[in-house]
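Just one protein chain is left out here, and the rest sit where they should.
Chain IDs A, B, C, D and E follow the sequence of writing; residue 1 opens each chain.
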Amino acid sequence: MSEKIRYAPPSASAAPRFSGIKTFMRLPHVQTTENIDFAVVGIPFDTGASYKSGARFGPTAIREASSLIRNFNMTFEVKNFEHLSGVDYGEVTVKPGFIHETYAEIEKGLQPLFDAGVVPICLGGDHSITLGELRAAAKKHGPVALVHFDSHLDTWDDYWGMKYTHGTPFRRACEEGLIDTKHSIQVGIRGSQYGPEDVQGSIDLGFEVITANELHRIGIAECIKRIQKRTGDAKVFLTFDIDFVDPSMAPGTGTIEIGGFTGYESLTLVQGLKDTNIIGMDLVEVLPVIDPAGMTAFMAASLVYEVISILAVQKRRN
Amino acid sequence: MSEKIRYAPPSASAAPRFSGIKTFMRLPHVQTTENIDFAVVGIPFDTGASYKSGARFGPTAIREASSLIRNFNMTFEVKNFEHLSGVDYGEVTVKPGFIHETYAEIEKGLQPLFDAGVVPICLGGDHSITLGELRAAAKKHGPVALVHFDSHLDTWDDYWGMKYTHGTPFRRACEEGLIDTKHSIQVGIRGSQYGPEDVQGSIDLGFEVITANELHRIGIAECIKRIQKRTGDAKVFLTFDIDFVDPSMAPGTGTIEIGGFTGYESLTLVQGLKDTNIIGMDLVEVLPVIDPAGMTAFMAASLVYEVISILAVQKRRN
Amino acid sequence: MSEKIRYAPPSASAAPRFSGIKTFMRLPHVQTTENIDFAVVGIPFDTGASYKSGARFGPTAIREASSLIRNFNMTFEVKNFEHLSGVDYGEVTVKPGFIHETYAEIEKGLQPLFDAGVVPICLGGDHSITLGELRAAAKKHGPVALVHFDSHLDTWDDYWGMKYTHGTPFRRACEEGLIDTKHSIQVGIRGSQYGPEDVQGSIDLGFEVITANELHRIGIAECIKRIQKRTGDAKVFLTFDIDFVDPSMAPGTGTIEIGGFTGYESLTLVQGLKDTNIIGMDLVEVLPVIDPAGMTAFMAASLVYEVISILAVQKRRN
Amino acid sequence: MSEKIRYAPPSASAAPRFSGIKTFMRLPHVQTTENIDFAVVGIPFDTGASYKSGARFGPTAIREASSLIRNFNMTFEVKNFEHLSGVDYGEVTVKPGFIHETYAEIEKGLQPLFDAGVVPICLGGDHSITLGELRAAAKKHGPVALVHFDSHLDTWDDYWGMKYTHGTPFRRACEEGLIDTKHSIQVGIRGSQYGPEDVQGSIDLGFEVITANELHRIGIAECIKRIQKRTGDAKVFLTFDIDFVDPSMAPGTGTIEIGGFTGYESLTLVQGLKDTNIIGMDLVEVLPVIDPAGMTAFMAASLVYEVISILAVQKRRN
Amino acid sequence: MSEKIRYAPPSASAAPRFSGIKTFMRLPHVQTTENIDFAVVGIPFDTGASYKSGARFGPTAIREASSLIRNFNMTFEVKNFEHLSGVDYGEVTVKPGFIHETYAEIEKGLQPLFDAGVVPICLGGDHSITLGELRAAAKKHGPVALVHFDSHLDTWDDYWGMKYTHGTPFRRACEEGLIDTKHSIQVGIRGSQYGPEDVQGSIDLGFEVITANELHRIGIAECIKRIQKRTGDAKVFLTFDIDFVDPSMAPGTGTIEIGGFTGYESLTLVQGLKDTNIIGMDLVEVLPVIDPAGMTAFMAASLVYEVISILAVQKRRN
Partner (left out) sequence: MSEKIRYAPPSASAAPRFSGIKTFMRLPHVQTTENIDFAVVGIPFDTGASYKSGARFGPTAIREASSLIRNFNMTFEVKNFEHLSGVDYGEVTVKPGFIHETYAEIEKGLQPLFDAGVVPICLGGDHSITLGELRAAAKKHGPVALVHFDSHLDTWDDYWGMKYTHGTPFRRACEEGLIDTKHSIQVGIRGSQYGPEDVQGSIDLGFEVITANELHRIGIAECIKRIQKRTGDAKVFLTFDIDFVDPSMAPGTGTIEIGGFTGYESLTLVQGLKDTNIIGMDLVEVLPVIDPAGMTAFMAASLVYEVISILAVQKRRN
């Protein structure tokens, strides 16, 4: 595709990065599925939140923060848009307060992207949105491998008797056959739990689970190997809950847990997916209203940027 | 009742007002309907919010702010708890993300209070909760007169096709026969609208409407007369959306509108209800997370305090 | 023009107002001068600031705040986009730190709009930008009448020996023959001054000056008459420094002054320009980083909205 | 004194107002009692606070905010430092947590100023500090007339059995014979009270009391006359608790009360003291840590500035 | 005690964790010493603060933050309330501004708990409160071993000549014979000092001191061994100053020091006390007013939670 690359950020040498309408990395805002490798899609839905709400403003904040990001990735030594074309696709229609209607909209909004082989990069929103995304993904790809960074499992069966919340999407997804759990892994689990059945529940569903305690013990490099081994060649949907990152770096989220991972560790971990076949991703649970200096949103934008760079590296390679 | 008054705040001379578990005005937290005149009830539900969410933390913030309030009301020259008994009843169970299930809980939670002749003072939460409250009220009292302070009418038919949001409760309530609109009034309406049908829609439902423009023109004293005339002897449910107050005094709310009313004007207006037969009330739409110095929550607590004082004055009178 | 209206915000009933890429009032982001009546243009430049900086993020914050605004103006009883077509034009290129180079860019950026008879609505940025805007305006229209709401005169000769700052644009503009001072007026001046020569300096340049003290004395209605009389049929450039508004409503600005005007008074004053021939405007000096709950940005958006409504009313009339 | 004026702020045309070590209005920091008319003195003590603490950082915040203020007062048409000499005297030594030891330090710190006929302008700190100030004042001047702007009376007898707090200084001062209550007045009292004995208590001590309710009714101009009549030619100590001002303008204070007065009203009221014989003053209860955008501190600085201007006007007159 | 467990948090599956009156972990608020293993007690006193004040609101903030915590501890694999009974005891009466009177109240308030063999878990408040707690502890247990996590020694002799502040409690406690220093240890000391006599002073009193520099060098695991060896079977009072934790994780405290420990390290360290005989504890110096996103308060709640889990583990073991 290199000869007809179409969509890229404007040059930072033309105008200050802080100027212009705020799209992700200042990409063109175009609703197309043609001639693009990826599309950034906002899903401003936070009805699934069990504690602090406000993730509906996540996409806007992540976009604003992302304007600081430049095109060349030092770690991978890649100029992303020499190899990639991508757009800010805008936002999926959501129905605040109505999760089923919103799931239908998410599915409808993302299907054309998956169908066209475009990688959707979804900005949440709370973690309940991933169920809608997985429905669209699975329709195209069948059950997908889930790489899930989070401090929570989100495989509970219900919250206060309610089956659809940001604490339950992956159990629902398993029930609906959307996840290939034997190639899936949950990383970073920590904090207090309801009971021993929490982690066991995920394992029973077929997930591999690496808790934060374990990750602190084995280290990032070993964890990357575990993920690589687990996912193999599977089609992977990456779901990153910003509360995986330690609250010292990412305080702006709804259900913080102590004992997470630094920004450096988190970036390194995502960089470790450079050979993974990522067919879609989301970054969820950024709450701008409690985000001092916009640091959480910038952390989120930086994580997304690493995934874009991985797509560029993979494209360059091919 | 003075001989058997049971529930009142502790003396402020015993311990600093900032100390102790945070109930409203440091009232005892007891779930009783006996020997009380009013009960403060938190309804921490914000799934109905169409813009900024976060009102689920409203009750906690209003309670904290209220600890600053003392027992004697200068305007009415009344020591509230010489005449009243009241409790902090705690909170109604809510189901975040699920409005119908929550309505059922609100109704179930408040019914015993209405049935016992206790005045529930509900702390929201977004404005969608009022529909649940009115269902309980009407079950006991039949259709009630609504005195509604707000910058918005909240009588829209739907939002994005959804019938149950914080912008629609009073249309739903009218449809359900819960409101005696001919004795009801909406005061303070301002800001941009969807169309001329907005205000007309309320009028068609039978409400009297005093817009902010009109209120600025006629003044607080005249407005009080209009409210008194409108409500007469009817059983009144008072619903106060904090965005009635000007954003300069109450920035901590989800859908601010320019051109509101000062704290003094707002208190004066509520004091004007001193002869009104208030059978229940709520104070909604406080968003603590965007409330600098807790000023909005304190405004809210102060408005509730005036209503409590009105109850005291009426009790003293009888 | 009603048969070929082209650009308007999306329906608020389709998707929540908080969703979507953040343009002003969610208008389409198109860089056209055709088939439009007005264009919102960001000028994110704050190098002219003499005290607190940060207005470079003003346009983004005002756009975000404006998404709350609906299409129908109650005061004028007008559905704006039944009569108007308008776009979010994006942003003028700025050169942070380099005022002359930026002036050239502002002039270049706005000229096509003025030339096409489109009303540019500029979002600052600090007040130094107005000089660039006036250069473009005067090129098309000759010297324009200035209606200037502000707590400061901005007609000083220099700051620390520097001739081009946000405290000097109107003296420079007079020197360059861009302003028809005999139809121009400065309203709201207050706060401490360098000396009596400050106000006298404006008067000597030919401006009428209404200080805040005088405005508090004569009232808004009388002030409107004075402005109408002063401007008559002249082509008016409206420049609104948000610090005209009282800090209680607009704390998010760089050089606040005590004793300003409420949101209601400010809106009313702008509404008083409904018969004025406005050929361009700006709204400057919003500093989002010190703007609790976004109240200042929303105040700014609401003032701009009134001007858009005036354009609609005038269009309807013709 | 004009021939030997010694201490004044640097010219604002030499360097930006935001630059330099932060003294009040950028006055020289000199501990002298010679050749000066007034001395600004910080008293960073907040051990007397009954609710929110943090006023110990008030002086620093007010100094920082004051750097925005210019030398010429428009209302009085006076260039302050053509007539006055003044310094930032620094701060009185305080002993956090130990009120009696601190009172001794305040007295010791201020005595030389009072003795030299210099007007001390004290920046608090909580309101408990005024007792120390009055002890020093009375030693020089005998009992002084108190002009007291506040939402609270601060004449309670004790708090939780403690006699020395920020709620009790004026009762203590009366008991110690420091106040000439028959020429003293308390203005702005509002909010909830402990009982009717609160206001009556002040009256019994000999104070005239104008509540906020009354002040809203009679207006600022009438209030000024009442103060003038009350104080006559007496030597006046002015004590201004920032919570007199409405929370919309002054949220950054420890015990806010709804229904206060605007910045314009507050400045006007202080300007009304232009013929009053002010021998000392303080401005207390600014809590920077809850002061969005520094608006409360700037309100405080502006009030102090008006008093300095009054001193200048009186000096010019003589 | 397992057969008659009485007090535990409500099920999180019944109602959202954010709802309800805010007690610690939503425990019942009961003032009993019977049938409980521990009691959470607020001591909202900050008069001892030498720098930033505000810790009086610490208990309220920690309680609010704690509502996020669930019952099962992953590290210890224990369901706390299957083994424990505990209450939120409310708050000790404090006399703001009066440290000796407050010490008397603390002692009076805690004595019944110590006497009943209940572990008091005190939420400060500044570090001066620990002296009062130790007085009560020693009355029951004799001199206790102190395990003290902090960036400061708090064994200075005086501050500005004052003997009772938050910088001096442990010297006073030693003088009063309340501490068994030969089994006591201070961990985490860092930042600038007054002189070499600071650390030497603690050593001279008999404490073992592990500075932050040393702790960074030896690591958490080795430190745990040192603590275990030091304390042995002694009755331990654990005092945790939140400024032990690095400011990146716990900025909301009054005297921050650079170079502290992560949340993970801090939790691990406390978990290392699982075999220690803890007879009481406090967690002090949380200042909510400067705590972005409530992260410091949540850190504090999480540390307390680990201690509760230790109590559960020890109970299970027996």
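The rule is simple: a contact is a pair of C-beta atoms (placed from the backbone, for glycine too) under 8 Å apart; a residue touches a chain by one contact, two chains touch by 3 or more.
Keep in mind that this is a model prediction, so the values were computed, not measured.
Partners of the chain left out, restricted to shown chains and counted across the full complex, are A, C, D, E.
Among C:Ile43, C:Ile99 or C:Ala312, only C:Ile99 touches the chain that is left out of the view.
Only one of the listed residues, D:Ala49, D:Val94 or D:Ile224, touches the absent chain: D:Val94. Although one chain is not drawn, its touching partners on subunit A can still be listed: residues 12-18, 68-75, 77, 79, 246, 248-249, 262-264, 266-267, 292-295, 298-299, 302, 305.
Where subunit D meets the missing chain, the touching residues are 14-16, 18-23, 29, 42, 44, 56-57, 60, 63-64, 88, 90-91, 93-96. Think of the hidden chain as still there; on subunit C it touches residues 46-50, 52-54, 56-57, 93, 95-99, 101, 160-162, 164-165, 289-290.
To be clear about the criterion, only the chains that are shown with their structure count from here on.
In summary, the chains found to touch both subunit A and subunit D are B, C, E. Distance between chain centres (mean CA atoms), subunit B to subunit C: 38 Å. Contact of a single residue of subunit B with at least two other chains is seen at positions 14-16, 18, 50, 52, 56-57, 93, 96, 160-161, 246, 248-249, 290, 292. Arrangement of the chains shown, judged by which pairs touch: an irregular graph that fits none of the line, ring, star or complete shapes.
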